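Worksheet for the structure shown next.
Entry: chain A
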Amino acid sequence: MTSFLTIIALLLSAVAAAYIAVTDPKRRRAFRQEQVTERTYLWPARLAILGPGVIFMLLGYWAAMVIWAGGVTVIGWGVAATSPIHIAQFKSWASEVQAALSARIADARSDVVARVKSANWSAGGRDAEIASLNERIRELEAKVSMLEGEEKPRISIAASGGNS
Partner candidate 1 sequence: MTTRWILALPGALIASVLTMATMPLWMPQGGAQIDHIVMPVVLFPLIWVVFFMYCCMEENLPRGSLVMIGTIAFQSFLIVTAF
Partner candidate 2 sequence: MIAMSQSRTKRLTAIHGWSGTVLGILLYVVIVTGAIVVFDNEIRDWSQGSAQVENGLSGKVDRIVRNAARGIDPKFYEEVFVRPHVEGQMRVSFQSHQTNPDTGGLDDYVILLTLDKETGEEVSRKEGFSGEVFGADRGAALSRFLVDLHVQLYLPEPWGLYMTGILGLLMMAASVTGFLMHKHLFRDAFLPARPGERLVTARDRHILAASWSLPFAIILAFTGAFFSFALSLAVPVLAMVAFGGDQQALVETVLGVPDELDLTRTSLASLDYIIADATSRVGGAPTLLQIDHYGSASAMVTSFHSPAPSDLTRQTLLFDGVTREYLGVKPTIGLAPSVGSSLVSLMGPLHFGNFAGLLSKTVWLALGLAMAYVTATGMLLWTKRREEERLWQNFNRALTITIWGLPIAVLGSAYGFFFFLPAGDTVFWTPVAFAIATIVCIWVGFGKKDPTERYIRWLGYMSVLLPLFRHIVGGLSWSEALIQGQMAVLTIDILLVIGGLVLLRPLRHAAPLIRRRHLEPAE
């Protein structure tokens, strides 16, 4: 339970630290970003960074307080050290990966579509084949019936011979 509370407190402080970092005028100036023109909530964010420690102290949760204090110094540093350039690099990496992935997916999809289509095409081909075969059967049947008219006795002999 105490561990859970400590982790929540650390997350809260991390979010607050990230907010302060993103809106920090000096940081934005240093990285040639436009200043934030809307109202920023600097003091509430500062309170949110340090608040959990005070609350833990008031509650007498000394272990949580000390872990939180140590964690904040590391997480705060991590947040502060992540510069807009890092974020931009990460974004370009992510978008590159995303682009490569979506290209692959699009490709795979068109591949699948093509395969399905070609499967359909060959299925149509088979129909044609069947149709042509049917046609041929009909032709042959017609021939057979013609021949039947001419050579009936031979066939019947053959048939009776087969029966004997």
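Brief remarks on what is shown
We adopt the following convention: a contact is a pair of C-beta atoms (placed from the backbone, for glycine too) under 8 Å apart; a residue touches a chain by one contact, two chains touch by 3 or more; residues count from 1.
Picked so that all candidates are chains of the complex that A comes from, given by their letters.
Note that the coordinates shown come from a computational prediction; the quantities given were computed from them, not determined experimentally.
For chain A, the touching partner in this complex, chosen from 1 or 2, is 2. The part of chain A that touches candidate 2 in the complex is made up of residues 1-3, 6-7, 17, 20-21, 24, 26-27, 30-31, 59-64, 66-67, 69-71, 73-74, 76-77, 79-83, 85-86, 93, 96-97, 99-101, 103-104, 107, 111.
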